[in-house]
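With one protein chain held back, the other chains of the complex are shown just where they sit.
We call the chains A and B, going by the order they appear; numbering starts again at 1 in every chain.
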Amino acid sequence: MSAEENIRQIENYVECWKQFNQFLQLAGSEKITSEDEAQFLELKSVLVQELELVLSQPEATALNRLEIHDLINGVSSLRFLAEAKDDSLRQAENQWHKIYIQWQSVLGQLKVKYRAEGGEKSGRGGWFR
Amino acid sequence: MASKHKVLIVDDEQVLLDLYAELVRALPSHPEVHTATSGARALALLESDDFSLLLTDLHMPKMDGFQILLMARRNYPALRTAVVTGMADQEYRTRAYSIGADLYIEKPQSRQELKLFIDCIEGLLDKEEGGGFRGVQNKNLVDLVQMESLSHSSSLLRVLQSGREGRIWILDGEVIDAETDDLTGEPAFKRIMGWRRGSFEILPPESGRERRIGISTQSLLLDFAQWTDEKTEATKLGGHEEETNVLKAITQIRGVQSVLMRAGKGKPESWGLEEVERHSEVGGALIEMATELGQKLSAGPLRRAIAGTPTRKLVMRQRNDRFMLLGLTADTTNEEAGHILQRVSGEWS
Partner (left out) sequence: MVVNFFRSRGEARAFDIPRGAFTYDSEGDILIGSVPTAWLEEFGPYLVKAFRKAFSSAEEKGLPLTEIALHYGGARLTAKDLRGGGIVYVFPVRK
């Protein structure tokens, strides 16, 4: 897989990871519908599967698979988070942010590598929005 | 030759600003760095040039980082945004992400954190210099006022157009006065809002401004939309009075901000909606796409289509040749949107 494809894949993963946080914020707002719960469950499933793809990249070794799994497994449902009396939501957000920063760092390293390989001369499109 | 990324850094402390500028200039992609020591200056720079990334501090006098983020998010959807702050506060972080910041990172304190900072900022820049294209910058004054209103801001909005100047005073999210040429109050507001191109600046609020506009901002914006429609449709107005009343009645239903209806390929009728043709076209294309998709998947008849935009939710349906689109607040859930549509459809039929 080319560096450009690797970047695309991680960018996509990072965007999905941001979706996870949006659901956490939804839990904080307590405005949760059954559709949100269903989507959240599917998002977790996609995140776990896609994780295996992206972790196969050498730059991603800094990320701890167990940490990510712990976070995803720990949030069994949005309702659970919304109704939890302890600070589960806060902990989940902290953990999410820590991992998110690591993803951004991996992405930055990959982009530097991509440029070093002369990827910017390929003439293909970058981000659309 | 490929152009460099442009990064805008905002911090009210010049020493820190210089330090960040130096760090960012030294990134492997060597971006072009611009700096601003205030929110107003930052917004003026964003207006005048295409930036790839906005880096902002949170605590600044007059306009804080959250306000800058809100404006940037709304007006430049393609712009990447990062908060760099000394505040390790989870509440701030959550708020920044909920506004749509791409990154919330604490000011680096060690060599290791510096490396992380550099990697993360590089990660936010496009992988290909000069590649891709920026999204359409969907700016208009109605959105701007709407956003100030929703965020309960107090500010003075200064609008410039071809040598003309307009001022709109906003107090706790309510428009209290406007002034341009020889007009004040509502007439001035309408004239300024009618300007299609220009620049704006958000200035700190002026205390003691006399209130000349007594109605709520939402009503004011609705009145403006109606006034615009009436102005452009003046010749046809007589024949459409009844339909206009129906549309107006629909927007009285809780949660409905605007409505658009169209029969066949005819001209759309609307209430409370800006850029009617644009909404009609996008909505029509979406219904067409959804219908084809439904057939391909054997998913059954299309009941409704819901589209989310950064500022509102649009719910649509088509029955025979009649198309209807409702503009709802952005926080309306899809479930609520369905109920509202059902209710409106009931009254409509």
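A few notes on this one:
The rule we apply is simple: a residue touches a chain if its C-beta (ideal position, glycine included) is under 8 Å from a C-beta of that chain, and two chains touch if they have at least 3 such contacts.
The structure presented is a predicted model; accordingly, all values stated were derived computationally and were not measured.
When the omitted chain is restored, the residue from A:25, A:39, A:57 or A:88 that touches it is A:39. Within the set B:154, B:218 or B:334, the residue that contacts the chain not displayed is B:334. The chain not shown here touches subunit A at positions 8-9, 11-12, 15-16, 18-19, 35, 38-39, 42-43, 45-46, 49-50, 53, 125, 127-129.
Hidden from this view is one chain, which touches subunit B at 77, 135-136, 138, 275, 278-279, 281-282, 285-286, 289-290, 292-294, 296-310, 334, 338.
Here, only the chains that are shown with their structure count from here on.
By the touch criterion stated above, subunit B contacts subunit A in their complex at residues 2, 28-29, 77-78, 90, 93-94, 97-98, 103-105, 116, 118-129, 131-135, 331, 333-335. On the side of subunit A, the complex with subunit B involves touching residues 4, 7, 11, 18, 21, 25, 28, 31, 33, 35-36, 90, 93-94, 97, 100-101, 103-112, 114-115, 119-120, 122, 124-129.
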